[in-house]
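Questions regarding the structure given below will be posed in turn.
Only one protein chain is missing from this complex, and each of the others stays in its spot.
Naming follows writing order (A and B), and every chain is counted from residue 1.
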Amino acid sequence: MTTVSASPTVHEVVPSAIIRLLKLLPWLLVAALPLALPGYEPLATQVFVMILFALSLDLLVGYAGIVTLGHAGLFGMGGYTAGIFSVHGITDPIATAVCAMILAAVTGLMFGAAMLRTKGLTLLMLTMASAFLLYEIANKATGLTGGEDGLQGVSFTPVLGLFAFDFRGKTAFFYSLAALFIVFIFVRALINSPFGWSLRGIRENDARMVAIGCPIMQRRIIVYVISSALAGLAGALQAQSTQFVALYSLSFELSGNILIMLILGGSGRLYGAFIGVPAFMFAQDLLAKQDPANWYLGQGIILIALVMLAPGGILGIAERVIDVIKRRRVRNGHRDS
Amino acid sequence: MILYLISVGLSVTMGLMGFVNLAHGVFAMLGGYATVTFMNRFGIPFLLALTIGCVLVAALGFVLERTLYRYLYGRSELDQVLFSFGLILVSVALVRIAWGPLAQPIQLPDYLRGRVNILDFALPAYRLALVGFGAAVIAGLWFVFDRTLFGARIRAAVDNRAMAQSIGIDTNRLFAAAFGLGTGLAALGGGLGADVLAISPTYPLQYIVYFLIVVAVGGLGNIKGPFVAALTIGLADTACRYFLPEAGSIFIFAFVFVVLIWRPNGIMERR
Partner (left out) sequence: MSFSKMIGAKLMRQAAIVVAALMLALVGLIPAEAQTIKVGVILTYSGRDAALGEQIDRGINLFVKLHGSELPPGVKVELIKRDDTGVNPDLAKRLAQELVLRDQVQILTGGQWTPNAMAVAALTKEAKVPFVAMTAGGSLVTLQSPYVVRTGWTMWQTSYPLGEWAAKQGWKNAYTVVSDFGPGYDSEAAFTKGFTEAGGTIVGSVRIPLKTTDYLPYFQKIKDVNPEVVFVWNPGGPQATAFMKAFDDIGITKSNIKLIGPLDITSDEELPNMGHSALGVVTLGQYSPAATRKTNVDFIAAWKKEYGADSVPTYFAVAGWDGMRAIYDAINAQGGKIDPDATMKFLHGWSNPNSPRGPIGIDQAGDPFQNLYLRRVEEKDGHLVNIEFATIGQIGDPWKLFNKK
């Protein structure tokens, strides 16, 4: 009689303290970037902000199954809040970031409560319309937002009174990285909580969730509000690190781009944002410089290929590869015993 | 009116195949490019160039449906959205490479320029022609869908594809043909509207929102819905710009938002 013994998992072999240290390693590596590649801090900061934004979107698209083409509305809401506050004298970065989160959350609550009753194409259109509405309001309220000219005169006092924002971008770099880390811990805890699991349930089969007594509408609104707050935070960070806010942060283009970045990495898989965003932004940095047409072409082909061949994004591909390896190992294990 | 022409094709394809096709604007753009190129480079008169353009684009639509779109019918909305968005990007790039990044100039034939006097009102001839075309199209479409066998088959296939197939209707060919029709209509709208919605590589990205709005508000799968929607939105938008220019485009999106909440399936639901 043969017994199949699974090879010892990593967890059993290595003490957990070292595991935790290993998990921190990538973060430390990234934090050391300014030493390795000076001059890239602004781009890296942009990447951190976008990852945060993509994480907030993942909560909706990947976990709750709510597809939105208007998430930039909340991002821009946060950005303009922080920017407008700073222009009118409230310049502490952390305070304005919190205010941005609150305002974005309120906006999300207002729109979400109205929109989330619908599904499918209608919901998609509503999310688009909501973002466009905010865009046009910002466009016209030039006294407040600067309209097409963008919000001039945005500046913030040093973080915690110690680290000033300069055009070299070092402060912005560490500040955004820290924020991203905190949000990451929070999101990870959220999706592994019972609440997070109920979201997955709602995404897969909401009729059944209702049958077991889950208040799905309430859950959807809650996750929408949380996601909006995080998106608003990303927007505020953007405003603070670039000392500028422009209409682009409310645009449909941004909503589309962030969705693509997320799907590229793989939605519903916590780390999808971390892979998709850098991949997208570095590809963009490389290709768009030569000729914008090349970038559009490349982006389009990648998208089509993604949809037809690899719906799980890069992480999806990785998972499939690992699956194949695992299955082969088990098969070999059978043969050996 | 141009919005209607382009959007009705989208309503047909989206309602018919249940496919969220963001790339519809691409076909309108191609129709525009075809028309303009035939006119400018080969000196072909406007209407003829327009017709050739429509036929060519419809053929392209037919081919694309058979080769690419059909694989994505069962997939989630998200996948369809991403796919069609990718299609937009690819075509934007190809068009830019072929025709350059600048907008295409178009010279309308003289009979479409200037103004026409009707009952004391001097109206721009071009706008009148567009309205006329729109009316002709809606009449034609209604005829096709309501009165012909082809139309009946399409309606059957939309209502219940499996049933339609079981009584011998070749739904695959039908869908491809309908898709061709939809894209041909888009090309018509693009070519006709080339003066107002300028033909440039970024065309599909700039105007996709408006097409989607007309379709979503009008309701999928029917012909009258988008017509009513386009008319209402167009009129309301024009009135708003005349009386309250400070409001800009705010109105149109607020309006759409409210309508969609009130009637999630569009103003004129199918049943």
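The definition used in the following text is that contacts are C-beta pairs under 8 Å (C-beta built on N, C-alpha and C of every residue); 3 or more make two chains touch, one makes a residue touch a chain.
None of the values given here were measured: they were computed from a predicted structure.
Q: Considering the complete complex, identify which of A:G150, A:G201, A:P311 or A:G333 is in touch with the unshown chain.
A: Here the residue in touch with the unshown chain is A:G150.
Q: Under the stated touch rule, tell me which residues of chain B contact the chain that is not displayed.
A: 96, 101-103, 105, 107, 113-115, 122, 124, 126-127, 195-198, 200-202, 206, 238-239, 241-242, 245, 248-249
Q: Spell out the interface residues on chain A facing the chain that's missing from view.
A: Contacting residues on chain A, toward the hidden partner: 9-11, 22-23, 25-26, 29-30, 33, 36-43, 46, 139-140, 142, 147-150, 152, 166-169, 242-246, 248-249, 269-271, 274-275, 278-279, 282, 285-286, 288-289, 292-293, 314-315, 318-319, 322, 326.
Operating definition for what follows: only the chains that are shown with their structure count from here on.
Q: Per the contact definition, I'd like the list of chain B residues that touch chain A in the complex.
A: Per the touch definition, chain B meets chain A at residues 14, 20, 71-72, 75, 77-79, 81-83, 85-94, 96-97, 101, 201, 205, 209, 212-213, 216, 220, 246-250, 253-254, 256-257, 260-261, 264-265.
Q: If you look only at chain A, which of its residues touch chain B in the complex?
A: 61, 67, 69, 114-115, 117-118, 120-122, 124-126, 128-130, 132-133, 136-137, 139-140, 252-253, 256, 259-260, 263, 292-297, 299-304, 306-308, 311
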